[in-house]
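One structure is given here, and the rest of the page talks about it.
Every protein chain except one is present and positioned as in the full complex.
Entry: chain A
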Amino acid sequence: MTITITNIKRIGSDQTESVTIENGTIKGWNLPAEGETIDGQGGTVAPAFTELHAHLREPGQTEKEDLSSGLAAAAAGGYGTVVSMPNTSPVVDDPAIVRSLIQKAQGLGFARLRPAAALTRGQQGEALAELTYLKEAGAAMFTDDGRTNENARTLRLGLETAASLGMVVSVHAEDASLRADGVMNEGAVSEALGLPGNPAAAEAARVARDIEIVAGLHAQGRPARLHIQHLSTARALDLVREAKKRGLSVTCEVCPHHLTLTDEALRSFDAIYKVAPPLRTQADAEHLLEGLRDGSVDCLATDHAPHTRAEKERDLLEAPSGIAYIELAFPLMYTRFGESLGLERIIELMTTAPARVMGWPEPSLEAGAPADLVVLDLETERTVEPATFRSKAKFTPWAGESLKGWPLLTVVDGKVAYRRV
C-alpha cells in the first residue's frame, strides 16, 4: 500500500514538500507521487504522538470507553501509539488479556495499542503478577495505576523484577493515608468550599519513598526504572529533579490539565474538574511548566480517563475522578503554550520524550523510518465541540474554547488512521 502526502512542511522547516509512504515505512521525501495522493493543505508534519497514559476501559467498562472509541479518539488527537492502563474489569494481570487486547486493536485501524499490565495480581498491591509472562505477551510496562502501591516492599520486588526484564514500572504516586477522603487539592479553596482536601504532601511523601527504593536498588547495581505518572505538585517535581541529579532512572510525566486548570475551577462544584491527583494551585502549574521547559519533566501524558456523563453529574464526593481529552491535547498545549514552550518542545514532549521514557526507538521522519506521522494545522482556530468527539466521553472542561493546532491527518503503520483532509 502506497500513499503520497503532498503540500506539507516538516516541523522546523518552511519548505513545502511531499512524503511517500510504502508498506508501513517512509519511502522518501519529494519523490514522484505514487498511490493514493492526499493534500496536506499546508500542514506541518511531525511523528505521530505517543500517549503513555490512557484509560480505554476495555475489558469490562465499555459504557465509558472501548478500544474502538478510545483508539479512534487517540488517532483523531494525532496519536500513533497508546499505552492503556490495566485498571479494567477484570484487571489486565493475565497474559491472555494482554494478547487479546493487542489482537483486537490491530484490526481496528486506529492508533496502535501497547497495553500496560498490572504490577500486582488484581492490582491488589500485595502479590506480584506474572511479569515475565506479561512481558512475553506484549505488555508495554507494569503499573497499578488507579491504585497507589501502599505496600513498599511489593513495589520494591516489582521494580527488581521489572529491572531484570528491562521494563519500566510506573506509579500513581500518592500516599493513600495522607490523601484520606480528599476530593480536591487541600488549601484555601477546599476550605472555603468545605470539601475534604488532598494535601500536596500526599504526592511528595510518596515520590520521596519511591525514589529511595530506586536509590537502594541502584546502589546494589540494579538500575530499576521508575516512571512517576501525572505529577501535580511543585515539591514532588523538585524531588524528581534531585533524583535525576543522583543519576537514578526516575522519569515523570505531567498532564496538560494540571498545567491549564487549578483548584479554583472546583468553585463551580462541577465534577468534570474532579481528577486524581487533583487540580492544584497556580504556583504548582507554573512550576510544572518550568519543569517542561528545563527538561526535569520527561514527557506529557493526558491520563485520558473517560466516564459516563451521568457519573460526572453526581456530586463531588460521589463522582469518579478523571478528565477525557485525548482528542484535543495537542491543540490545547499548542494554543496555551506554543509561545512559552515553543512548538518543537511540545512536539518533542509528545513524541521522542515518551519513547525515551519507555526505551523505545525514537520516532523519525527520515526515509526508512516507520510511517507513523501526524499532519497538524497550526493556523485555523476551531471551537471545541465535545459532541464531535470520537471518545464516548462527550464532555470536556474546554468545551466552547477556541483552539488551534488540530490534527488534519494521522498515519499509523503506513495507513490512514484519521483524516480531516
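Methods note: a residue touches a chain if its C-beta (ideal position, glycine included) is under 8 Å from a C-beta of that chain, and two chains touch if they have at least 3 such contacts; residues count from 1.
Keep in mind that, in the parts below, contacts and distances are computed from a predicted model.
Of the names listed as "Hydrogenase", "Multiple sugar transport system permease protein", "Aspartate carbamoyltransferase" or "NAD(P)-dependent oxidoreductase", the one that matches the UniProt record for the absent chain is "Aspartate carbamoyltransferase". Touching the chain that is not shown, out of A:Glu36, A:Glu286 or A:Asp315: A:Asp315 (per the contact rule at the top).
Checked against the hidden chain, the listed residues A:Glu191, A:Glu286 or A:Glu385 yield one contact partner: A:Glu191. Where chain A meets the chain that is not shown, the touching residues are 180, 187-188, 190-196, 267-270, 309-318.
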